[in-house]
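Notes to accompany the following structure.
Yeah, one chain of the complex is gone here, protein chain that is, but the others are all in their spots.
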Amino acid sequence: MTETEARAHHPGLAHQFQDLEQQQETDTLGIWIFLVTEIMFFGGLFAAYAIYRWLYFAAFEGGSHILDIKLGAANTMVLLASSLTMALSVRSAQTGNRRSTVMFLVATMILGSIFLVIKGVEYNQKFEEHVVPTLDWAPQGETLAKIAPGGVGHAEMYFIFYFAMTGLHAIHMIIGMGLLLWLVLRARKGTFTGGYFGPVEVVGLYWHFVDIVWIFLFPLLYLIGGRY
Amino acid sequence: MSTATLEPRVRARKNYLNADYGWRSWLFTVDHKRIALLYLVSITFFFVIGGSFAVLMRIHLVEPQGALVQPETYNKLFTLHGIVMIFFFLIPSIPAVLGNFLVPLMVGARDLAFPRLNLLSWYIYVVGGLFTLYSAIAGGADTGWTFYTPYSSTYSNTQVTAVAIGVFVSGFSSILTGLNFIVTIHKMRAPGLTWFRMPLFLWSIYATSIIQVLGTPVLAIVLFALLLERVFHVGIFTPALGGDPLLFQHLFWFYSHPAVYIMILPAMGVVSEIIACFSRKRIFGYKIVAFSSVAIAVLGFLVWGHHMFVTGQSVYAGLIFSMLSFLVAIPSAIKVFNWTSTLYKGSISYEAPMLYALGFIGLFTMGGLTGLFLAALATDVHLNGTYFIVAHFHYIMVGGAVMGYLGGIHFWWPKISGRKYPNGWAQLAAAIIFIGFNLTFFPQFMLGYLGMPRRYAFYPAEFQVLNVMSSAGATVLGVGYLIPLVYLIWSMRYGPVAESNPWPATGLEWKTPSPPPTENFAETPVVTEEAYAYAPEEAAGD
Partner (left out) sequence: MVFLGLIGLTALTTGVAFIDLGPFNTVVALAIAFCKMLLVLLFFMGLKYSSGIMRTVVIAGFFWLALLMGLTMGDYRTRSWSPAPDSWSATAPPTHP
């Protein structure tokens, strides 16, 4: 069987496509368009955030100073590393290297879990400081002193956006973890060899996008106004 | 009727309808044609539901103090009428039924780019519909389909949460359908089918899909925020808690204005196909019509503030939105001129699809022109919140989009079902619909101009005559809609068998049998001629 024939009759080829190349180009275009919808989805929330930040800057600044910048920066590094391992796993799948594909996918999952754990720690801190809107909103002491100048009510708005934006991001991460698990199971069976690596690339693009969202969330939420 | 005989159970050629039997073969299908039929059944169901709410409203409005229901119930009726008709009938109608069926056929492919995603789209739509039905049965919502805050988020005691979830979920169905179409049109065109040889229906579906993909996520996020506010009592859009209700409106209308172009662009595509076929002529100015479709999609995103002229947004924003709203009328007008130029010196026949298309041109033009009154800031102050607006959008949505949908159903019915329907009855129904529609909605222009507010369960006595006229028209319109339901279902069993190309029309979909086999084409077709090659000797300018 020539290589062209092999690509036209690959077991991974779906019935509506002529050949593997058309399928992979189509899948890639599809996931990019999906990511654009995600840009608009998160973007709506970012737009609302931008409006309120402009309106209530002092309160948002106060709220931002309550966040732990070290944990935020650490999480940023963790997620960037996970993007690296993801990109390396895509490269491994492209070259048909089963072992390193699995290895890098697992590494990405581990890094993703670390991110979620740190996030959990941060959320827990918010409960301890009583700055969770509606559920546990009773800022006191030093916490209250930081947010009082801008208005406690408007600071609550900041925390609504904090939880909504990071929460939505975390949901996307959890979905991503599920997709990675699915990939690991398939990769272990050797599915992604012989020129078929589409699913790995598609999930990779999704994962990088989730990373990019966090790249913006970090400065927007944690670095308002500076700390000096 | 006399020509229709009881068709004997002939051993029918294998096609997508008889390829497999049983409910599993339908509910787990990935065949785009079967999915289109799944959508056809569901949207017809929702059309009946939404239409019933409208009937109840029109009965109620024959008396100035209301004839049927409590004011609170009336509020729920107009809310659910709007939500069901917009999100569960109009938005999916042409794309999900005709688009799903025709896009792979028109590009010469075996299926869409992502068939399983297509099926998922339908299931998501059904789940959204179930949430909405639940909310209707559990008491309904009374916020208007526009969900304005803070009433919807904080003060209303009705089933807002359930119906907002329903709309939120249905949005994803729309996004996935649009995504599927964009990728299919880019990547799966048959050899020789260049962009400028595509039927204009594909151009309009492409433009629609761009809107669906870029706009619907913003609706999703604003409903998400609304639900957060409603469930957790936070103040994102509530003034008392520091929020701005106008922010909700900005985000809501950023989607909901382009949404109306989702509803009208596919109908315009259908009209292009029908006009070309029944004038036996190429569409005049093919490229301009194609570019106008995309222009409408893009410009449509720049005008949302015209829904907010009287809500307190900045005057300067209002100025800009007003100017842009005038601009967006231009590509639509260009299309109307192109259609009429196509008709000129064409060889015109008046089968049912053509009647719907001609009706579309007239009614859409009227609706569109009245939009200009509303785009001007000063006149909008007088007309906003009145029945003028109701008449304006019904002229476009019902006189335009629904007639385009029915025209398309009638044009492609032989391809979809393999049967022909009785043309006489179809023409009669089209005429009844046209008359009933105008009787229903023209008085509403007058009512609006005279000052009758919309969304009111009662009105001053001097408006009664016009209201009764409108309600009488609604009865005629309802009868008109029922007739096709009857003969189309009848035709599936008793209609004469249709050949591959009954009209005849150009386009790849007519080159395969009626109904098509599951794989659409025995071999991948190769395209060698321009679109609408109806009269090769015709030297029509481009």
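We call the chains A and B, going by the order they appear; numbering starts again at 1 in every chain.
Rule of thumb we're sticking to: a contact is a pair of C-beta atoms (placed from the backbone, for glycine too) under 8 Å apart; a residue touches a chain by one contact, two chains touch by 3 or more.
As the structure is a computational prediction, the values presented were derived from the model and not from experiment.
Touch as defined at the start, partner being the missing chain; which of A:33, A:109 or A:131 qualifies?
That would be A:33, which touches the missing chain.
From the listed residues B:18, B:65 or B:314, report the one that touches the chain absent from this view.
With B:18, B:65 or B:314 as choices, the missing chain is touched by B:314.
Which residues does chain B use to touch the chain missing from this display?
Here the touching residues of chain B are 186, 214, 218, 246-247, 250-251, 254, 301-302, 304-305, 313-317, 320.
Name every residue on chain A in touch with the hidden partner chain.
28-29, 32-33, 35-36, 39-40, 43-44, 46-47, 50-51, 54-55, 69, 73, 76-77, 80-81, 83-84, 86-87, 204-205, 208-209, 211-212, 215-216, 218-220, 222-228
Criterion: only the chains that are shown with their structure count from here on.
Go ahead and note the Å separation of the Cα centroids belonging to chain A and chain B.
36
In their shared complex, at which residues does chain B touch chain A?
104, 109-115, 175, 179, 182-183, 186-188, 213-218, 220-222, 224-225, 228, 232-236, 241-244, 247, 251, 254, 524
In the complex, go through chain A and note every residue touching chain B.
Listed in rising order, the residues of chain A that touch chain B are 14-18, 22, 25-26, 29-30, 33-34, 36-38, 40-45, 47-48, 51, 55-56, 133-135, 151, 153-154, 156-157, 160, 164, 168.
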